[in-house]
Each structure stands twice: as C-alpha cells, then as structure tokens.
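Questions regarding the structure given below will be posed in turn.
A single protein chain has been removed from this complex, and every other one stays in its place.
Going in written order, the chains are labelled A, B and C, and every chain counts its residues from 1.
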Amino acid sequence: MANLNLLQAINQALDIAMAADERVLCFGEDVGGFGGVFRATSHLQEKYGKARCFNTPLVEQGIIGFANGLAAQGSTPVAEIQFADYIFPAFDQIVNESAKFRYRSGDLFNVGGLTIRTPYGGGIAGGLYHSQSPEAYFAHTPGLKVVVPRNPHQAKGLLLAAIRDPNPVLFFEPKRLYRASTGEVPESDYQLPLGEAEVIKEGSDITLLAWGAQMEVIEEAAELAEKEGISCEVVDLRSILPWDVETVANSVLKTGRLLISHEAPLTGGFAGEIAATIQERCFLYLESPISRVTGLDTPFPLTLEKEYLPDRLKVFEAIKASVAY
Amino acid sequence: MANLNLLQAINQALDIAMAADERVLCFGEDVGGFGGVFRATSHLQEKYGKARCFNTPLVEQGIIGFANGLAAQGSTPVAEIQFADYIFPAFDQIVNESAKFRYRSGDLFNVGGLTIRTPYGGGIAGGLYHSQSPEAYFAHTPGLKVVVPRNPHQAKGLLLAAIRDPNPVLFFEPKRLYRASTGEVPESDYQLPLGEAEVIKEGSDITLLAWGAQMEVIEEAAELAEKEGISCEVVDLRSILPWDVETVANSVLKTGRLLISHEAPLTGGFAGEIAATIQERCFLYLESPISRVTGLDTPFPLTLEKEYLPDRLKVFEAIKASVAY
Amino acid sequence: MTTTTSSLVHSPAFLKGDEFSIDTFALLKQDGSLFEGAAPPDLDRDKALRIYHAMVFTRVLDERMLAAQRQGRLSFYMQCTGEEAAVIGSAAALDDEDMIMAQYREQGALAYRGFSCDEFMNQMFGNERDYGKGRQMPIHYGSAKLNYMTISSPLATQIPQATGYAYGQKLAGDGHCTITYFGEGAASEGDFHAALNMATVHKVPVIFFCRNNGYAISTPAVEQFAADGVAPRAFGYKMRVIRVDGNDVLAVYQATMEARRLAVEHNQPVLIEAMTYRLAAHSSSDDPSGYRSKKEEEAWREKDPILRLRRWLESCDWWSDEEEKALQERLRREVLETMKAAQKRPAPPLDSLVTDVYDTPTPQLNEQLAKLEAHIRLYPEAYPKSASRRSAEGSAGAPGAENGQGGR
Partner (left out) sequence: MTTTTSSLVHSPAFLKGDEFSIDTFALLKQDGSLFEGAAPPDLDRDKALRIYHAMVFTRVLDERMLAAQRQGRLSFYMQCTGEEAAVIGSAAALDDEDMIMAQYREQGALAYRGFSCDEFMNQMFGNERDYGKGRQMPIHYGSAKLNYMTISSPLATQIPQATGYAYGQKLAGDGHCTITYFGEGAASEGDFHAALNMATVHKVPVIFFCRNNGYAISTPAVEQFAADGVAPRAFGYKMRVIRVDGNDVLAVYQATMEARRLAVEHNQPVLIEAMTYRLAAHSSSDDPSGYRSKKEEEAWREKDPILRLRRWLESCDWWSDEEEKALQERLRREVLETMKAAQKRPAPPLDSLVTDVYDTPTPQLNEQLAKLEAHIRLYPEAYPKSASRRSAEGSAGAPGAENGQGGR
C-alpha cells in the first residue's frame, strides 16, 4: 500500500493495464510525451513506446472515432478527452456510434474495449468551460457505462474494471480531487465492480446519495447533521449507468428519506432519474419528498462559483428540511 | 381557416416569418431548391431567393456553427437538421455555444435569433437512426428552449413564436405526424406561447402528460380508460425547456396521480425530471407513484418497433395500475 | 515546432488552387477497348468474371428490390446503380481479409466478398436470420466473416473509425489494411477532416475511397464544395491521392491495387476519388426529377460501367451472349425465390429487443423485458410479430412498409 493522490492512482491503473495487455493503448491531446496536461499519463510513452501512448491531433470527434475503430478491431483504447467540457464534439461518435455499435450489428462487431477518461467538475475556478459535469447527457444513452470514482483507491480499481469491461465505458475523473484527494492504494492489480453503489456509512434517518467529488460534500454535511442528532446513511453511486437501483432502494426503504446531490444543473440532471425511480420503488416508505441539491439551472459561473456550488451547508440545510418535513 | 397537414403548417409558418422579416433565413441539407427531404421548406427558395433559403454542405456542426454566427450578427436563422438522429455532430455548437452565448458574454452578444428545426420520433420503420427522440439531451442545457408541437395548428403557432423568441430554440417536429396529422389552421400570423403547457382535456382521477406525437397515444389511452370509468386529465407539455411546472403541478394537486409518457428511453428521459419535480411539489397529494411509460432502455429497434413503443395499450395498463395502486 | 521549409517571397501573391491540376486515371473506353497507351491491369479471367458477376448481381438485386419496395414488400431501399465499377473494382483489388467500412451504397463490395443472396434478404426483411437481428433499416448489412463492418446511418462516422481500425492492423502487423467508402457529400462532415489528418500523422494503412457521384440526395456537388472535387483535399494532409474514372472498373481496380500497396507496404494512407454518377434515385424515398434533368441522367446512363466491362470481357473472349443470358436468368430467379423465402421468416425473438445493448442485459433491461412479455400476453393480437412467434408460426412481414415519407 502506498499513499497516492488521485492522479497517481489513475496513472498506476493505466500502467498496470498497459503492462498486462499489450492491446491497451492510451492517447489523446498532449497525452504522449508530456503525459497529459494533468500528467495522468506520465511516463507511459517512455515505458510502452510511441505506438501505444501518443498525442493525437486536436480533434475530439477524431479521437473517439479513431478509438471506436481501434476497439472494433480488437484493441483496448483508453482515450483521453482533455476536459469533460470538450467531450461534446465527440458526442455523435459516443452516442450514435460507441453506444450502438454492438446492438446495431447484432453483436457481429462491438467496441467493448473502449474506455474514455475525462476530468470533470468544478471548484477549480474554471468557469463555464473547465467545470462541467456532463454525466447526465450520457446516462440517457443505453449501451454506455458511466463511472465516477470518489478517491484514489476507488479510481484505480474502477478504472481497471472499466478498461477490462466488455462495454464502452465513460470514466469521469473529479479533477478537483486530482491532487487534493490522497489515500492508501494497494499496489496490486485489483478491480472494483461496475454498476454497484457502495454504502460508505450506515445511518437511519436519511439516505444521502452522490458520486465523485460530491461525496466529500455529502460526507461533511452528514457530519454536521450528526451533530444535530440526525443519522445519515451515505451512499456513493459510483456507476451512473447502469446504476444500482437495489442498493439505493434498500437504503431508502430503511431510512424513509433520500437526498441526492450533484454539481450539474438541476433540470435534467441524473438526480431526477434517481428520484423518479425511487419514488416509484419506495412510494409507501417515503416520509418526505426526495430532495435534490444541485447546481443552478445556469452555465457554470466563475467569480460566484462558491455561491453556485451545492456545498455542505446547502446539503445540511436540505437534510434538516427533509427530516423536519 | 384551411385544413392543413403538419408539414404544410410548418411550411406556412416559415413562409409567414420570411415574408414578415427579411432577416429570417432557412437553410440546411437539401433545404434549398428541393425544399427539404420532407418538403417542409418547399417553394421558399423560389419566393425569397437563394440568398435566404439554401442548401448547405453536409455538415451539421457547420450548419449550426454558421447559424450561431448569423444569429450573433443579428439575422434570424432557421436551420434544419434533416433528422434529429443527426443533430449530435452539432451537439457542441448547440450545448457549448448556442446555449451559453449570451451568458458568457454578459449579454454583449447573443444568438437569440436562432431556431433549429428537426424531425424526431419513431413509428415510421426508421430503425436506430431515423427514430430517436433526443429532447432530454437538450433539456439538461440551460440557455436553450425546447419545443415540441402535437398538431398542425400548434406547430404553426409555436414555430412562429420560436422564430421570434429572443432565445435559441430547438423545435422538434413529430415526423410520424407530418402527413398523418391534419387540422384546421388559421391563415393568419399567430403565435402560441413558449413555456406553457396546455390542458387539452379536463379530468379528475389521473393526469396524463406527454408532448408531440405521443399526445395522440395518451389521448387514445384516456378514451380506453374513460370506458372503464377512469376520468383522465390530458396535458400537452409543449415546451420541454423551460417547462410549465405550475400547470402540471396544479393538475396533479387536483387528480392526485400522474403518468408521463415519451418515446425516448426511460433512463435519463425527461419524464424523470418531471416526476422528480412533481413528487416534491405534490408530495402530500400523490395517491400513487408517478408512472412513466416510455421506450425501453435500448437503441431504437426496427422489426419489433411496435413492441418497443409506449403505445396506448401500455399507457392504458399503466393508468389502471396507477388508479388501482 | 514549425515544420515548413518554404522559401521567402516579397510580394503578396495569393495562391488560387489552379497551380496544379488533378488528372483522371482511365483505362477503358465505353466501347470496351483500352485507351491508346493504356495497359490492362494484371487481372486473370477468373477474377474478371468474379468482378463481373458481382456487378451483375448487384444490378439485378437493386432492380428487383426497388420493385419490391414499390410493391410495399419492403420499407426502404438504396441502389448502387451506376457505381458498381467503383465499388466492386476497388473491393476486388483488396485482400479478402482487409476490412471494409462502407457508407451504405456499397452492397456490390459485399456481394463480391461472397455475401449470399439469402444473407442480403434476411437483413432487408429484418427477420430472425438477419445478423443484425432486425434492428436496422434495409441495406444496413454487415458480416464479420467477410470483414465487412455493419453499416451505420450517421454519415462519415466510419471514416475516422477506419483510421483507428487500420492503426490496430498496423500494430497487429498482420499485413492488412482498411478501406472506407463515402460519398462526396459525407466528405463535408467534420469526421472526414479528422480521419484524413490522423491517418497521415499516424501513418496508417487505410484507403479513403470517395464515390463522387455528383449528388448528396438533392444537393449537387457544386453546392457541396467549390473545389475541383474532393481530391485536392489530400494536399492539406500530405496524403497520396489519385482520381479515377469511377465507371472504369479496370482503372479503379488498378488504382486501388496500387493504393493498397502504398498502404500495406509503406503505411501510406491514400485518397482515391472515383468520378461516377448515382444513376438511380438517392433511395426509394426520393424522386430525383425534382432536382436534375433526364438529359443529364441519360448522358451518364451511356457510361454504364457494367456494359463497359462486359464489352471488354467479350473482347477478351471471356464472355458471351449466352453466358450473359444464363447469368441474368439465374440471378433473377435466385433473387426472387430468396426474397420470397426471407419475407416469410418470422421476426427475431422478443428478447432481441434487449440483448446486445451490453454484452449481457442489465437487471433493468431484464425487468423491462419481463414487463413487456407480460403485456404482450395480455394483448397478443396487438403485437402479432412477437405474440404469434410464441405460438411458433406466422410471418415477419415487411417492416413497416406502410409509410410513404421521404428523406432516408
């Protein structure tokens, strides 16, 4: 076990995956010699050569188109999109191609080897175009898997699982935590399951659900609430698609209350899907409306970022409101 | 008043808009001399010249990029995307550009003149790529308006409002109804309000909510239900973004039950957002879980399209289940 | 770092694009004789006849299936008519293990590879034997065993995919390449630019084969681009390029052979622009009389690529009128009979709705399927394709031939 930050954990996962299987390739803008603008792919080109870790031209639709072709051919591409805000030029290749490749061909062909890594989220003074959390756009797309890790240990295990999963996986990395989140990470080659949520703290009064960097926020809010005598069950969804309805529903059947938090705007955010599903599954057990604490229905701001973000105080207030309902 | 089909109503709206304001331009693939593959822009080039109604090269990202620039310049572009399934190459221009143009510039610049028309939806043996209903992707994007008309009269009035609205509007046209839906349409230049739902039939036991081509389906289901003594309130959402929470909530406060239906896949579809909002707004009034009758969580199929679609029988069964809850 | 080594000049001269010209490579005249100075490609009788058979099969299939569409047996169809030489001549120049990533109008290449009439029909009728499990519209063929990637409707997406596929082939070192076909219209998409640029930067064994057939649905090439065709774009990527008479199967064959050599032996991607003409409507939903003249069509009909090859075969004494008659008859019969059989086959099973979304269906999908099954049990008459299948009989029928709408 070593103490790593989230970037190091990701770098280690890529290193292990490339060492274990020569079909694994890493590429994207500045990914090669430089090791990526955040340095997630540091030293991979040195170790595995220019053919397996390289810079691409600056064209996201090309990066993912190229990756789709490579995956169809039987390789295991791990493509990086430099910021999640810049994934949209590749939207067609992801939503119309990656997601539908296997289905439309009746499983003659598939791009299951594909993994797309991309840093997402706010809190770094990035403004409109270096802060977005676009997971919900992809969660409406059958055929994709969408994964978001909350810390270095999770990041390594989930990324290794994503790379080896026989389906195209979008892997959103909470860039605010790249250096800020550190923790013990086993040196071994391990995988954590996709599609499974994790209860990281048990509680009885309310279920708090989030993913990625937002986990930290709901954990802090849970602490504030505990001080007021409110017992929170804290759940990390981990996989946005497919998502673990059972674990969430079971928790809500127990606590009777649910609060979901994400940075993305409220309207059309993934909390809506969860709320809609859970109100159906747990209708008779709900003691208060399912609560959503999210970004505003606006583009991501800069100077007033702190005001925009769903922070622990907002979550704390929403917990109290839910319990007092 | 003339009896028009939906295509003719749209053509008339475009004609009126172009006649009234020379800054209005129509363009897209095959939109010019040919009048569009569905003929929605028939005769507009003849009437208004090649400079104002024209073919573009085959590049959706270019069409919308060009349209964004034109709108910023002060023109009123009405860009056509040939099928909603092919809007994704333009996703970046729409989601990162059109939607954020005004906000990021502090209102120095805006693309409020922009309207994007595109045929959407299934039921025409179109398979994966001529059947999609992508409205939810755009509904997660503050800055856009999203509108879907249900019949010729609505189409004309809503399209004229969309073209003149000082915000970028996505106008999804139910192509299954292009020729199938006919009705009386005033010849005058009229507008119907954006952002307002319409109660098209009052009822007391359950609220049925949909938009576009799906309205027909829920109306038929309502008839089946009436025969079983269930009184349905039928609401056309009309605008997906921003959506009319008040009208829907008021209806549900009255009926105590809500069913939402759309063709798009369940997970991440816009019904989720509505359900999440309404369970919060109407928590104490809900007599059964909010029900969603939608497409499956798969790409759109072909041979088994009928099985896939949320038809009146599925809606009818869901109504009964909700009332019997 | 900057790569140019261009020399300095001191007056501001703008280049106009007429500093060079791009010739058209052609071998065969319409009368079946070779141009003066033209040498025939290295093509033996067997291969020539394999090409010819595929061309005639494609033509017969197209005629028959368009008629079937008109009769309401089929929802949709797209013809290759007029472009058989471009598509089949190029496919014939490849190794059968090379990957083909086509747009949609390249059924001839698939026929050349040996896709059977039955396989074509099952796809078009979306029945239980369709490899694509009845999920895509007619003509969206695919074959893993024939290295023919399943067609995808969104245009140009296959072009960067071909670059990626070929990169994988290069790494695998198996000596194969990828060819990707696309229309001059699709070449306007951003994906085209991405694909060609990445191919030269990463030195990938891929052949970009542009069928410049003059139209993208109703949009003529002059409204698609201002340049002299698609070929000059290659200069922007420093890619090898050749323009070829797309109705001349020998020229297409030879150009593609040479392109394949550059690709496979030197990792040199190549752009081929085949000048041809879409003789038929864009698709069964289209009526070209709205945007082009009969006269223009007639002029091109006289350049029929199949007739041109037939005349050459005859001049080689490799083909006769009797053989022609027999072939035509056999193919017509085969197409008709196979169609009838395919049309009768049942639809794919209900669970094909949820399989292949992922490698295995998720719990949610299984739940949705179970709910759907229960529903169909309630209303069997409303879902004849799947309900009747439960009672092990019934026909698939044409997938939704009912709608007469334009546009695909």
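As a convention for this text, a residue touches a chain if its C-beta (ideal position, glycine included) is under 8 Å from a C-beta of that chain, and two chains touch if they have at least 3 such contacts.
Computed from a prediction, not measured in an experiment: that's the story for all the values here.
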| item | value |
| --- | --- |
| Residue touching the undisplayed chain, where the options are B:67, B:87 or B:192 | B:67 |
| Hidden partner chain, touching residue among B:4, B:18, B:37 or B:59 | B:59 |
| Which of C:191, C:286, C:304 or C:356 contacts the chain that the document leaves out | C:191 |
| Candidate in contact with the missing chain, chosen from C:228, C:323, C:351 or C:367 | C:228 |
| Hidden partner interface residues of chain A, rising order | 29-30, 32-35, 37-39, 54-55, 57-62, 82-83, 85-86, 88-89, 119, 124-130, 175-176, 178-179, 266-267, 296-299, 301-308, 311, 313-314, 317 |
| Where the unshown chain meets chain C, residue by residue | 1-17, 19-27, 35-39, 188-194, 197, 200-201, 212-215, 220-245, 251, 254-255, 258-259, 262, 270, 275, 277, 292, 296 |
| Residues in chain B touching the chain absent from view | 25, 51-52, 54, 56-57, 59, 61-62, 64-75, 77, 89, 92-93, 96-97, 100, 102-110, 112, 142-143, 145, 166-167, 195, 242, 245-246 |
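Quick note on the criterion: only the chains that are shown with their structure count from here on.
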| item | value |
| --- | --- |
| Taking each chain's C-alpha mean as its centre, the one farthest from chain A | C |
| Approximate Å spacing (C-alpha centroids) for the pair chain A, chain C | 39 |
| Sequence positions of chain A contacting 2 or more other chains | 61, 89, 92, 96, 100, 103-104, 142-143 |
| Residues of chain C touching at least two other chains | 135-136, 140, 152, 154, 190-191, 352, 357, 362, 364 |
